[in-house]
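All protein chains but one are shown in place.
For reference, chains read A, B and C in written order, and residue numbers begin at 1 within each chain.
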Amino acid sequence: MPEAGILLDLYRRMVLARRFDVQVTALTRQGRLATYPSGLGQEACEIAAAAALADDDWLFPTYRDSIALLARGVTVVEILSFFRGDWHSGFNPKQRRIAPQSTPLATQALHAVGFATASKMRHEPVATLAFLGDGATSEGEAHEAFNFAAVWQTPTVFVVQNNGYAISVPFSKQSHARTLADKAIGYGMPGHFVDGNDVAAMYAVITDALDRARNGGGPALIEGLTYRMEAHTNSDDPSRYRDDDEVERWRSLDPIARIESYLIREGVLTEGLRAEIADAAEQLAAETRDAMNESPHLNPLELFDHVYATPRTALAEQRDYLATELESSEARHLS
Amino acid sequence: MPEAGILLDLYRRMVLARRFDVQVTALTRQGRLATYPSGLGQEACEIAAAAALADDDWLFPTYRDSIALLARGVTVVEILSFFRGDWHSGFNPKQRRIAPQSTPLATQALHAVGFATASKMRHEPVATLAFLGDGATSEGEAHEAFNFAAVWQTPTVFVVQNNGYAISVPFSKQSHARTLADKAIGYGMPGHFVDGNDVAAMYAVITDALDRARNGGGPALIEGLTYRMEAHTNSDDPSRYRDDDEVERWRSLDPIARIESYLIREGVLTEGLRAEIADAAEQLAAETRDAMNESPHLNPLELFDHVYATPRTALAEQRDYLATELESSEARHLS
Amino acid sequence: MTIAHDTNVTAVLAQAPASVTLAGALNSALADAMAEDDSVVVFGEDVGPLGGVFRVTDGLSARFGDDRVWDSPLAEAGIVGTAIGMAMNGMRPVIEMQFDAFSYPAFQQITSHLAKMRNRTKGTLELPVVVRIPYAGGIGGVEHHSDSSEAYWTHTPGLTVVTPSNPSDAYWMLRQAISSNDPVIFLEPKSRYWMKDAVDHATPTAPLDAARVIRTGTDVTLLAYGPTVKTAMDAAELAELEDLSIEVIDLRTLSPFDDETVGASVRKTSRAAVIHEAAQFGGYGAEVAARVTERNFFHLAAPILRIAGFDVPFPSPKLEEYFLPTAERVLAALDTWQW
Partner (left out) sequence: MTIAHDTNVTAVLAQAPASVTLAGALNSALADAMAEDDSVVVFGEDVGPLGGVFRVTDGLSARFGDDRVWDSPLAEAGIVGTAIGMAMNGMRPVIEMQFDAFSYPAFQQITSHLAKMRNRTKGTLELPVVVRIPYAGGIGGVEHHSDSSEAYWTHTPGLTVVTPSNPSDAYWMLRQAISSNDPVIFLEPKSRYWMKDAVDHATPTAPLDAARVIRTGTDVTLLAYGPTVKTAMDAAELAELEDLSIEVIDLRTLSPFDDETVGASVRKTSRAAVIHEAAQFGGYGAEVAARVTERNFFHLAAPILRIAGFDVPFPSPKLEEYFLPTAERVLAALDTWQW
């Protein structure tokens, strides 16, 4: 059991994460963002992972894991710029030690293994953590990532958030195995089946796995059993594939409520502290709304500037073409 | 333990298979064939599988499994026409109930699952058997095949021939798991780790798995531990990656010698019977040599005839182009 | 805005009472095909109870049962690979790749098996599989949700590649694709899913391998397909104001290419341009320009132009408007010709 101070910090980050998530979902409903896959209900997995990572470790997240990015220090604007469609990724991966949020399922797991391989070669004590969803484990590339990591014994921790669904497809149609953690056996690596709504448990298991990885112990596969409380994205309609009872059942297992009542029982979370954290959350929500109001200056010509390190004449021609088009259309608008 | 009659039949087919394999390898060394991946040393797996299959079952083999095709009734010419480069596949899959020998690794396993799915839909008691190599299990598509079969509970038996190598790469660099059969756990299907040079064991396990599959019991994963005695293909050089001692160790575990001595001990295999089988094998070898002597008539224009069911004008134009080219070059040769 | 201009596109199409969206037309094509033939099955990611992320399979699992319409595990190579196995065993699977870029994990199954099995077995094993792929941009999708990869498929011998631009073609081309004994890559223009028009369920619009002249003109031939057909029609409208008479051909089938229909038009107008969203370099327009030039060089008054996406990855939602070909860009391109 992690000590009280850590648990309090985890609680704090979970509260902030949820407030952020709720705010962004609201903004998306208002049509302010292209899309937003909510992490509501999965705060224990997301925050435990973010908190367990050491500064030099790297995180390989999916579109689902925005609140883990937030917890690792990525700014609200940096996160939103992707979802509101400014650019494909809004933060500096090297500065944050986080890979761009991956959309092609399971592909990032292989990047995490390769990245860890390079660290291992240079004898650096750096581990990588790759998030995957339950559905993503069905992809061939998840298998290849697990296998490469095990054969090469790379310092890589795979955290599978089994939130019950791949969009509309329930876990029962995704795997016939008892648990996804069982898959670890087939790769000769340790597997852990954890209550994904118990932040203390998730934090303990992930921390151990990362330490072990950094110390040459090789990879691990951790399954956190949790639940996606929101729709897959704003364009989804969960009523077509799951009933409210199920959602309510999981609401009663809310990861924040659980750690909160524990911390209160233990006298660690005082009323004052709780209010203070709630205020911070409201501040974050305000900051998030503000972030959406200042819309950034986007330069269409940047479409050509980052594709290659080596300049290309033909691409420069296309850039000039667009530049001229933009000027003339501006001219038209002025006249 | 299968009854004596069955064992004797398995022995007979193994002897024929080896003689065929040795003959084809010799022909390949003479440069008579484009390539030939030998099954020498793997006869127990190959023949057990071929023998265990019911008439209506389908086999999904790889380039390695020619002797299983032979054992299932594919003619020598039909087998050789692929390896000597006449066409991409030399037999009628529907007639033989065997898919074309697959070269892209693990891809055929998915075909086996899909084929079995259709049988299951129509409530036909038909099972499919897919061969895979140890190396192929590292491919993402192997994982997808195992998972689809388990989730859909299709009548599919996966037989992994772990012959120790993927060309030059030893099993230790392919997987960190104790056995490949262990992978079955991660899919929620039965896995069996079998001595792949014990034809009686392989036959018993595969037969049970196929029966179970046909009776709605779902898929199974069987690993046969065996050894590739020959080079990967004629263009391979095993001296670069394995030593003779290892090869000799496995020679002492020869699958044919083992069943042979058992059948002799049991008095099932008499000297006369043995001689008779040896003669049949020599006859097969002669037949194989003859098959190579009559080189078939190949029609280059057939390149255009099977690509589409629906005729295409542009392709007909290309066919005419080649036809004219062939005529004029013939004309040149005559003049 | 999408709806507003549809009359352009569909002016020439047969009229019929019910007006449906392109997505709805695809849905009824699937339903009618399944009702007619038990061997037609539909599976993929979220095509069951959800009805697909674009609702193209809406209601099918309820109507036909989940042994004929079902959600598969999440693996594209697995979906195509098992569809191949089913087709080898008498079924006619219609499968969905959820978004264009997510067909790439299935690339090996499509190019090395789906396209080649018939040839490999000298016609013994036919694979009547339809791979439905929502493609192209214009809907503000995040990265990987707006690719146009038709050029990958059309360069692969053994595949038939088609794309409808309106509800009537959507209905009939999907029916024809399902009854074809060849594997068909069926590209569905996302940005047109919600376009509405009347569909005549009685008479096919045209054979699956035919392009169609959807607007006649004398000065220029515009070749378009899928999402750019509307762009071409808009351009033709605008050009008319400048007394430029534009003929528009909806290619419909990308492989095979309808040399006859296109050649006849180009020989008449002596000028042509092809429009697509995919990057220009090595895009489908290259084949169009190359072969139409090969076959009609001495009829051409000017080089065949390609109005296409820039040679960069598809942009983020806020920048796609600068990437996608517009009617204005088409007209500007025509102005570069010496007249």
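As a working rule, contacts are C-beta pairs under 8 Å (C-beta built on N, C-alpha and C of every residue); 3 or more make two chains touch, one makes a residue touch a chain.
Note that the structure is a prediction, hence the values are computed from the model and not measured.
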Left-out chain, listing which of the shown chains it touches: A, B, C
From B:135, B:186 or B:255, residue that would touch the chain that is not displayed: B:135
Touch criterion as defined above, residue of A:29, A:178, A:251 or A:306 at the omitted chain: A:306
Hidden partner chain, touching residue among A:66, A:107 or A:153: A:107
Touch residues of chain C, complete complex, unshown partner: 77, 101, 104-105, 107-108, 111-112, 115-116, 119-120, 143-144, 151-152, 154-158, 255, 257, 278-279, 281-287, 289-291, 293-294, 297, 300, 302-306, 311-313
Touch list for chain A against the chain that is not drawn: 58, 87-89, 92-94, 99-100, 104, 107, 109-119, 121-122, 128, 140-141, 144-145, 147-148, 151, 302, 305-310, 312-315
Missing-partner contacts on chain B, residue numbers: 34-35, 63, 82-88, 103-105, 135-136, 138-141, 166-169, 173-175, 235-237, 240-241, 298, 300, 303-304, 307, 314-315, 318, 322, 325-326, 329
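To be clear about the criterion, only the chains that are shown with their structure count from here on.
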From chain B, the most remote chain by mean C-alpha position: A
For chain B paired with chain C, centre-to-centre distance based on mean C-alpha positions, whole Å: 40
Distance between the centres, which are taken as Cα means, of chain B and chain A, whole angstrom: 45
Gap in Å, rounded to a whole number, between the CA centres of chain C and chain A: 35
Set of chain C residues in contact with two or more other chains: 72-73, 75, 77-78, 105
Overlap residues in chain B, where contacts from two or more other chains coincide: 140-141, 144, 147, 151
